[in-house]
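All protein chains of the complex are present and in place, except for one that has been dropped.
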Amino acid sequence: MAKFEQGLYYSESHEYVRVEGNIGIIGISDYAQHALGNVVYVDMPEEDDEVTAGEEFGAVESVKAASDLIAPVSGTVIEVNEALEDQPELINQDAFGAGWIIKVELSDEAELDALMDAAAYEEHCNNEH
Amino acid sequence: MNNRLYGNLIFELSRPGRRGYSLPANSFGKYSTADLPETLRRKEEAELPECDELTVVRHYTNLSHNNFGVNDGFYPLGSCTMKYNPIINEEIAARPEFTAIHPLQPDFTCEGSVAVISELRKMLSELTGLYDFTLNPMAGAHGELTGLMIIRAYHESRGDDARTKVLIPDSAHGTNPASAAVCGLEVVEVKSLTDGTVDVEDLRRLVAENQGTIAAMMMTNPNTLGLFERSIPEIAELIHAEGGLMYYDGANLNPMLGACRPGDMGFDVMHINLHKTFSTPHGGGGPGSGPVGVRKGLEQFFPTVGAFNGNFGVYIKALVYILTLGRENISMVGPLATLNANYIKERLKDVYELPIEGLCKHEFVFNGLKDKSTGVTTMDVAKRLLDYGYHAPTIYFPLLFHESLMIEPTENESKETIDGFISVMRRIAEEALSDPEMVKSAPHTTPIGRVDDVLAAKHPVVTYRQILSE
Partner (left out) sequence: MQYFPHTSEELSEMLSVAGVKSLDELYSDVPEAIRFRREYNLPEAMSEIEIRDYFDRLATLNDPLTCFAGAGCYDHYAPSVIQSIIQRSEFLTSYTPYQAEISQGTLHYIFEFQSMMAEMTKMDISNASMYDGATATAEAAMMAIAAGKKCDKVLASATLDPKVRAVLDTYGHFHGFDVVTIPEKDGQTDLSTLNSQLSTLEGVAGVIVQQPNYYGIVEDFSNIADMCHSAKSLFIINSVIADLAILRAPGEWGADIAVGDGQSLGIPMNFGGPGVGYMCCTEKLIRKMPGRIVGLTKDNRDQRAFVLTLQAREQHIRRQKATSNICSNQSLMALYVTIYLSIMGTQGVKEAAELSYAGAHYLHDALVATGYFKPRFEGPFFNEFCLTYDGDVDSLIEECADRGFLAGVKIDEHTIMIAVTEQRTKQDIDLLVETIKTIREDAA
């Protein structure tokens, strides 16, 4: 069963944002990693790249599928999770923890209002199939 | 096919100093590559295998024993049209009077090869109801790209530069949207109805929404479910009225031979996979050939998509095939392929789930086993078929169903072959209930078992040098 961690912001395309001050930690949800299967590669932006809410910033690949990463919020990338280069399986093992993908400095915190809380997101996932 | 893994790499058979080649002595005297400036010469040798001739011959012969071709057994691979590849095709194509011709020879020294091209162009035009063909594209996907280039060039020539969108049904082969993207076109997906055919009302809405920007509609007919799109005249009219062109993906042309021509359906541009419909061998993934045909007036837009004349050695085989069958027999290709498919469908639909009832064309799609209670999937059924000496059908395509299992028999298969396949498919359905774990762990008798795809993709090792450094 997929976990739906409280206190995070979720997008319809299954990314989450964990907010710490003006920093957003972005990854894909536990539900998404289940659907995707074994992650074999994560295509990530570089530090200092700008990401824009609603636009692609990378991709997550499993053997039989690939899913674009859509930025849930806008901002400047301040760190990428380099551990994923050698251990993409961290996304499967701990999507909300060690499997985070990028950290961004949020440029517009109001964008968070457009995202879902855990309960609304769980509802969204239940309706998907 | 041998069920024991051979498994060697040629590099592992190499011994320094062995020779498998012979060349004439160098009688040109003073000339040597040592005269080239050192900076232009390679520093490190290419580490190729060093083997005697017998070692090489045995190695590749042994490798071939771990492969399965149409000549080994039934190959019901949906959407791939794995028909018989007649041996006479190979004999003619191998004649040195054809193979030894340089592509830039003066015309008067290669009129035979030029005639092969012009004859085949004429015959393909007649078979499809189009005006002319270019034989240059080297594969089906290359043909799609070439055809879309022709369509864009046509619109550009009329100053109609806003036409950059291509309508593609959601059931289409992945190459369609990929070719559109390579051609710089934007893909607009058209929904399918529950019966698997194009939703004409959704199409009407999309056409209205995208007025003035539609370059083309790209379709295959019959579609990827093996169903004939009956609304095709209406669809063509709709697109033409909007100013777009109709593109026919020839992947499913085989059942149309003798029944219906793409030009008569209203298509303006198409490609043919000669390696499907016209019997040239698939070769483990090429060389194929993807000639592109057009309606009159569009031939001026044929683009340059290869250095020379395309895969001449492939399309000469297609010409042999068409001449061999001739007008009497070629009309039987589509009906017999269609009969074989419908026969299998009817004989298996009580144990496999047939999501869409009714006549199919050359192929059809099951949505896995009817009884899914033991958790045996389409993947498991496909792998179990390998144990029984059959190639697997196409699986998990089209994406419209979760457990797609797509079966295409072709016109060359005899009733005994097909009956044998049917009884094995039924036996697997029984095994799925009586011994599901055995089916889930299939195959058991093949040279290798199921492979670890995750390991391969996570840490790609794609050369022998990488193996050595591991």
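The first chain written gets the first letter, and so on, giving A and B; residue counts start at 1 in each chain.
Simple rule for what comes next: contacts are C-beta pairs under 8 Å (C-beta built on N, C-alpha and C of every residue); 3 or more make two chains touch, one makes a residue touch a chain.
These figures come from a predicted structure and were not determined experimentally.
K.L.:
Could you tell me which shown chains are touched by the chain that is not displayed?
P.N.:
A, B
K.L.:
For subunit A, which residues touch the unseen chain?
P.N.:
Contact residues on subunit A toward the absent chain are 40-41, 43, 61-66, 68.
The rule is short, and it goes like this: only the chains that are shown with their structure count from here on.
K.L.:
Which residues, counting only subunit A, touch subunit B once they are in their complex?
P.N.:
Within the complex, subunit A touches subunit B at residues 38, 40-41, 61, 63-64, 88-89.
K.L.:
Which residues of subunit B touch subunit A in the complex?
P.N.:
Interface residues on the subunit B side: 396, 453-454, 457-458.
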